[in-house]
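Here the complex is missing a single protein chain, while all its other protein chains stay put.
When the chains are written out, they are named A and B in that same order, and each has its own residue count from 1.
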Amino acid sequence: MKEYLVDIRNERLSFFTPAGEVKALNDVSLHVREGEVLGIVGESGSGKSVTSYSLMGLTAHPGRLVGGDLYFNGHYINEMSEREMQKIRGNEVSIIFQDPMTSLNPVFTIGNQIREVILLHTNKTRKEANDRARELLQLVGINEPDKRLKQYPHELSGGMRQRVMIAIALACEPKLLIADEPTTALDVTIQAQILELMRDLKEKLGMSIILITHDLGVVAGMCDHIAVMYAGKVVEYGTTDEIFYQPSHEYTKGLLRSIPNLNEREHKRLVPIEGLPVDMLNPPAGCPFAPRCRSCMKICLSSMPNYTQVSDHHSSACWLLDKEKFERQAEGQA
Amino acid sequence: MAEKNLVSFQLKVEDFLPATDAEKQSLTQMRPGVSFWKDAMRRMKKNKVAMISLCVILIIMIFSFILPSYYPYHYGQQIQGSEYLGPMTYSPQEQVRIDAGEKVFPHILGTDNLGRDYAVRVMVGSRISLSVGLIAAGIILVIGSIYGAVSGFFGGWVDLIMMRIVDIIYTVPDILLIVLISFALKDPMQTLAEKPGFAWIQTIGVNLISIFLVFALLYWVGMARIVRSQVLTLKQNEYVTAARALGAGSGRIIRKHLLTNSIGTLIVMTTLQIPSAIFTESFLSFLGLGVAIPLPSLGSLASDALNGLNTYPYLLLAPALLISLIILSFNLFGDGLRDAFDPKMKS
Partner (left out) sequence: MKNNKLVEVQHLKQYFPVKSDKMFEKKVVKAVDDVSFYINKGETLGLVGESGCGKTTTGRTLLRLHEPTGGKIIYDGKDITHVKMLPYRRKMQIVFQDPYASLDPRMTVGDIVGEAIDIHHLAANARERRERIVELLSLVGLNTEHANRYPHEFSGGQRQRVGIARALAVNPEFIVCDEPISALDVSIQAQVVNMFEELQERMGLTYLFIAHNLSVVKHISNRIGVMYLGKLVELADSYELTFNSVHPYTRSLISAIPIADPKVSRGTNRIVLEGDVPSPVNPPSGCHFRTRCAYADERCAAEEPEWREVSSGHFAACHHLEKVQ
């Protein structure tokens, strides 16, 4: 357990809404080592954001952890009180959100918001905190930091606001940075800048990153390992190369087939994944992807598949892999 | 990731056969539809206060509109010798008739100064008050919503001028205008009432007509402002642009898209206008500016009752209580409706 900075085991989390129980996370297991970047890829309803928020104890009401164990940096998150969580938030683990406009408080200056987190977790004086804030703005590539410290969020552009978010997140040198769709709301050229910045900072500060996104292009360039999530379950997990070049799960394969590649020389029809996203109030009994899967078998509809280890770091939850094993066994006996 | 061991689970060859489309389909049924109204009704039903208010309103409606037809007494019927009877008492003449074996329906609320059965007068009074309230609310709804929608939709100069007119109307003192109009209309209305087919003017009274006229002239402005602000917000929505792109004209957009989406607000506002209109009418009738005698209204009954207040307090009690009950239940019901339709409450 100590080898991992983040170790989530068999997490189950549900939202108890008036309409019914929404099983947002259904047996999710992930881990991140120090200095590593994990990408969590999934669409809406996959549970990718919910997982990270639960790690920080930020699960919104009416959500509740129903099962599993969460370990982070030697802490056992399940049993930590709110006060204890507050000590590690912003300090050992930070998060940056998708929309920088709504995550920054419009009535406080940038300087005020950066100083707030520093003053909360360290014993620095206000002046020292201000110096550190200036340092941080330079670190994230914002020029004229003194001027910026006095400005309000609405005076900055989207890209700059996201840099400020990163500055706030890094203020106390956390071991883990959670980036929840950090560039989805930004223009492509600005996205490139921010991703470049995150790569640089990771080298400089040696921190781990959990990068949550739906964009396969973004994870290809940034991540060491990738977890593909669908409807509250991690369906495939492996190194970046394995996921892109040897995808095992039908959902992963489907995603890769359905995105147009800029470098393609000829026009090939996209192969979409048929069907609709899962209704989380009424998920199917078996594999959640079954109704949309080209290779769906009878057992897929009734039972949840187990994880099969495809290689040292690569696993996938699919009955097709069990089928191969089953057939090999049958041949062996024959 | 570690593999789990399948201990109590045997795999068979058939498990690995491909699933048919039908089998896959069965897992992706759409949930039964929930329309906007059903959703709102569901929320309403949970609101006990609102549901009780609704029952009270229904009871009052039956009381006012249906019961008098089956009641043995008429509101204008003056019974000699039965003046100022207390509740459930008989006059000497009636006592004689009972002793003779005749069945005389009791005066549940007694009688008034002219020997008229009070219970039926209260019922009819309540009917008049409610009718005035409903009609007035209807007038306000129609004029106010159209005016507000047109002003909000067109914006620019049209909106500017229309809203300045609204501002001016707000400054006009309503009671004064009612008095002036009744005064001005008295003679023309009298001459009109003598013509055939216009006898109803006499029954209702010039005053009441003036009240309706003033409602139509002045009271719709509050509704107009609210509808206008709704329309201003709604017209930013992309489905309005989509309707324009399809070729829809202004009238169609206002009718089908803007007013339809404001229906929640319209219903709530109208429901809350009813008690306000009833109160205004009661107040005016109390002052003598309301219905013509012998038609009773709750306000005029209360006003008449003041004369003999010390000796016959029950004459004031019934109409006053009923006014309060009507206004309270409509207000509570309107609040309940507002909560039921409020999109922010949707989770």
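Here is the rule we go by: contacts are C-beta pairs under 8 Å (C-beta built on N, C-alpha and C of every residue); 3 or more make two chains touch, one makes a residue touch a chain.
No experiment lies behind these values; they were computed from the predicted model shown.
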item: Touch with the omitted chain, as defined above, among A:Pro18, A:Gly74, A:Pro260 or A:Gly332; value: A:Pro260
item: Sole contact to the chain not displayed, among B:Ala248, B:Ile267 or B:Ala292; value: B:Ala248
item: Identified contact with the non-displayed chain, of A:Ser81, A:Asn123, A:Thr189 or A:Gln333; value: A:Thr189
item: Sites on subunit A contacted by the missing partner chain, in the whole complex; value: 43-44, 157-160, 187-193, 195-196, 214-218, 220-221, 240-241, 244-245, 254-256, 258-265, 267, 269-274, 276-277
item: Absent-chain interface as seen on subunit B, which is shown; value: 30-31, 33-36, 237-239, 241-248, 252, 256-257, 260-261, 263
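Convention: only the chains that are shown with their structure count from here on.
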item: Computed distance of Cα centres, subunit B from subunit A, in Å; value: 54
item: Residue ranges of subunit B in contact with subunit A within the complex; value: 1-4, 6, 9, 11, 13-19, 23-25, 27-28, 31, 347
item: Partner subunit B, residues of subunit A touching it in the complex; value: 17-19, 29, 237, 275-276, 279, 281-282, 284, 290-291, 295-301, 303, 306-309, 315, 319, 322-323, 326, 330
